[in-house]
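All remarks here apply to the structure that follows.
Omission of a single protein chain aside, the complex is shown with its protein chains in their original locations.
== subunit A ==
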């Protein structure tokens, strides 16, 4: 207690209480899901009627849930890769170009983060149907929707790293004989990698848990996990859904922990390494 960092001592007590309360409100539902998934009873009830792994086993035995889980995983990975490439390219343009109208472009590409997902999903669905470009209820159409809502996270992260980027490093590489692309690969990318990792994880998590956008765009033969959970709970009230929830939470937690290991928030904001 005596060796509290000076900076922590400056935080007003009320703020600490508010933070604690917020954290509790955020975490409490997860505890409910985890305990419900370990329920020994027949139905999704809380508090659970004793603990057992029967619903975990049911999850592994269920084609629907296990299939949905892996389908979401694959969609999230594809979305992450596309969002990273697209988001990085857009960030480079937004931060470095002096072209007119770049502020408007920034507003447009960042808009999906502020619009309700359901609106984006509906809009895309109507667009796919009415334009008849063969994307309605296809995997590609679904991925496009996910990229739309995850890209702003990548743009936010990568832009922040690029703002403080010392461009003389790139110029140094160029005059030493590196082409634009080599310079990006050997200098820019390694230096903004903390932002890329963080942006990628955000994109992955947001895509994996995406419900609103998926609702309209899900292909008929494959269902992402959030939609599968929703459909299941509409007709039955069995704890398999909660068990699947446990694995969804686990995946997010694991990816967060891995990111924290690779990078840190401090390095994220200090991409110039000064």
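Going forward, contacts are C-beta pairs under 8 Å (C-beta built on N, C-alpha and C of every residue); 3 or more make two chains touch, one makes a residue touch a chain; residues count from 1.
Rule of thumb we're sticking to: contacts and distances are computed from a predicted model.
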item: Name per UniProt, for the chain absent here [options: "Spore germination protein", "Succinate dehydrogenase iron-sulfur subunit", "Spermidine/putrescine import ATP-binding protein PotA" or "Anti-sigma factor antagonist"]; value: "Spermidine/putrescine import ATP-binding protein PotA"
item: From A:187, A:205, A:227 or A:248, residue that would touch the chain that is not displayed; value: A:187
item: Hidden-chain contact residue, picked from the options A:61, A:140 or A:172; value: A:172
item: Contacts of subunit A with the absent chain, listed as residue ranges; value: 166, 168-169, 171-180, 182, 186-187, 190-191, 272-273
